[in-house]
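Apart from one protein chain that is not included, each protein chain of the complex appears where it belongs.
Order as written gives the chain letters A and B; numbering starts at 1 within each chain.
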Amino acid sequence: MCLGIPGQIVAITDARRKLATVDVAGVKREINVSCIIGERAVEDCVGDWVLVHVGFAMSVIDEQQAMETLRILTELGEAQQEIAAMRGSGRT
Amino acid sequence: MTKPEPGKLMRPQRKLRDGIHVPKVTLAHGGGGKAMRDLIDDVFVSVFDNPVLAPLEDQARVSLSELALHGDRLAFTSDSFVVDPLEFPGGDIGKLAICGTVNDLSVGGAKPLFLSCSAIIEEGVDVALLRKLARSMAEAAAAAGVAIVTGDTKVVGHGACDKLFINTSGVGVIRTGVDLGAHRAGTGDAILVNGLLGDHGAAILVARGDLHLETPIESDCAALNGLIDALLNACPEVKFIRDATRGGIATVLNEIAEASGVGIEIDERAVPLRDEVKGFCEILGLDPLYLANEGKIVVVAPAAVAEKARAALASHPLGKDAAIVGHVAAGPAGRVVMQTKFGGKRIVDMLVGEQLPRIC
Partner (left out) sequence: MKYVDEFRDPEKAAALLAAIRELTQSVVRELRRPLHIMEVCGGHTHTIFRYGIANMLPAEIELVHGPGCPVCVLPMGQVDDCVAIAETPGVIFTTFGDAMRVPGSRKSLLQAKAEGADVRMVYSPLDALAIARDNPKREVVFFGLGFETTMPSTALTVLQAEAEGIVNFSLFCNHITIVPTIKAILDSPDLRIDAFLGPGHVSMVIGTTPYEFIARHYRRPLVVAGFEPLDILHSIWLVLKQMNEGRCEIENQYGRIAPAEGNPAALHAIAQVFELREFFEWRGLGSIDHSGVRMRAPYARYDAERKFALPALHIADPKSCQCGEVLKGVIKPWQCKVFGTACTPETPLGALMVSSEGACAAYYQYGDLEGLRSKRAADAA
């Protein structure tokens, strides 16, 4: 029960009903932002990157965590390259 | 046969009476009497206007010796168009009906010449809309250099058809020496497409309105005879061409693999898609390989001329984003495999039923 896609909130369409426009690679759709507003005013959501699922924004994407995950994977790649290099040099 | 002078309306020998003055089509317009005559003349004949149509006999007549000037085999095709909605970004059912049949002829190496247009109209359809769609057909025909020379019109009661169904059949002549066939693919041959895929399928789904998506995506509906001429002139070695309509390129690739008894491998990184189609597919969980196109062809060409073929396509306005997407492999016969962007491989099978958006 999972199909969710990241998109960016670009406008508020109905503040009272908590509806906003999300942009996913140029495709726009009206979504409900009740789950991600928190204590903020609706307008403050504009610019947020969110996970969109069946017409609702379900989570604000944590940029730090995203970077952190990618950093771990990049470092893993570098570590693998070092190991491979060491093995390679060990053979000569 | 003489080409009509541009802009000159050839008066049909039958006198156009008053034309239609009611806003909507009624069953009387299909009854065979004056109302029907008015519908045919006012809406269709007046805009299709050409010398072969002009006599308005029960059949169009064409000189065989003139046909033989273009090649040595007759190509004959037929297609029905039931698209909903009737109008969509990038085109309408009329344009689709002309381009679809022109393309079916062209991919066989034929010069498309004459089309029929048979319309089944649901009572209650706006006459103004019909006029617009007929004009669209006339424009598409003129742009493709073909003439609509015969046809039929029927009106049916509410609910007996969905607004408008059009059948266009077409004849063309295949150039001498051209022999394109799905069975001709051989190991090592390159697979090409002429541009961005999935635009038509996405545009139609969005235009239906149920998904409430806003996109700039337009149908790629276009007549490809000019493009295909350019390709075959530069690359007579091309083995096969097919337009990738319903079922997308995945369907055509499977058809080639099966007909030729070969395997096919494509590279996901080489498949041209516009960003909005990617986004559209991600939101709904659809696979762009199965989305319909109305201005895209799949080409099989020997590896040695692959780049020449790609360049020939790319030099034409309708082939701007042409790409080599894969090749015929030594793999199991009938199987299409895709090397994913990610590094793994997966099978690209025939579509079963309709692609439905996922929740998961």
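Things worth noting here:
Keep in mind that, in the parts below, a contact is a pair of C-beta atoms (placed from the backbone, for glycine too) under 8 Å apart; a residue touches a chain by one contact, two chains touch by 3 or more.
From a predicted model like this one, the values you see are computed outputs, not experimental measurements.
The chain not shown here is touched by just one of B:L211, B:A270 or B:A311, and that residue is B:L211.
When the omitted chain is restored, the residue from B:G279, B:G295 or B:G326 that touches it is B:G279. Seen from subunit B, the chain kept out of the figure touches residues 210-212, 275, 278-279, 282-285, 332, 340-347, 349, 352-353, 356-360. Contact residues of subunit A toward the unshown chain are 1-6, 8, 17, 24-25, 29, 31-32, 34-38, 49, 51, 53-56, 58-59, 61-63, 65-66, 68-70, 72-74, 76-77, 79-81, 84.
Heads up, the rule we're going with is that only the chains that are shown with their structure count from here on.
Subunit B makes touch with subunit A in their complex at residues 211-217, 275-276, 278-280, 282-283, 285, 358-360.
Residues 1-3, 5, 21, 24-30, 52, 54 of subunit A are the ones touching subunit B in the complex.
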